[in-house]
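For this view, one protein chain was removed and the others were kept in their places.
This part shows chain A:
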């Protein structure tokens, strides 16, 4: 048994725990030709520099705005879709819809952003139609002010169908006799939704909400890096792209690592906090209090 664990454990040590330790470059004046061992330590200087760097604050603000928009505007969509699909009587329509709706989840972000660009971009077919109709084209893909909405639209397009699965599965576990009894007592459609359906989805909703909150600072990294050029860093720079452009592209390794570390720690704290809150509310959450499984 121990032998079977070796490859996995080696992987974890080399490609996870070693890089976790590598975060010490955030406390160094790191120079690639000196390496971690010989670069000079400079305490929290890199974090002080970040504090004084307006670009960092832009990236932080964009991260929170974009993540908040995705959380608030995306989250209800799959629940709504699942409720509609669940209410369909025809199994054939339901299967057709599911087949179409799950597909985009498996497409890469490059492909999704490309499809959006071909549809809504300056030379895309929607704007082509507008031009042929004698109207002004709309800069869907390049307007920094509407970027949060674009980002949500892309996320809905790609993942709302997929996210619906889990709610659909939860809906099938609801005891039908509850609906029947409620209907017999005169509860209408909306009353049954409010008093039976939504409470039965509560555990799943809380679980997914926690997962999303823990993920909130990392959301859509590829999505943003792909669109940073066309929208501009003012609206599309997030903490991850800041780390990449300052560190890997710009050569300021230590600032990049400091921003990345700050992001990682805050993300872990958010996840932890959300999970504790779920326990407080009497929900199982993701990490059980005492070990779990």
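Going forward, a residue touches a chain if its C-beta (ideal position, glycine included) is under 8 Å from a C-beta of that chain, and two chains touch if they have at least 3 such contacts; residues count from 1.
Criterion: contacts and distances are computed from a predicted model.
Comparing "Cu2+-exporting ATPase", "Carbohydrate ABC transporter permease", "Type 1 periplasmic binding fold superfamily protein" or "NADH-quinone oxidoreductase subunit F" against the UniProt entry of the hidden chain yields the protein name "Carbohydrate ABC transporter permease". Which of A:216, A:235 or A:261 touches the hidden chain is settled by the complete complex: it is A:261. Take chain A: the residues that touch the chain left off the picture are 1-5, 7-9, 11-12, 14-23, 25, 36, 80-81, 84-85, 87-89, 93, 96-104, 106-111, 113-119, 123-125, 128, 132, 157, 160-161, 165-166, 169, 176, 179-180, 183-184, 188-189, 207, 214, 218, 221-222, 225-226, 229, 240, 243-244, 247-248, 253, 256-257, 260-261, 263-265, 267-268, 271-272, 287, 293.
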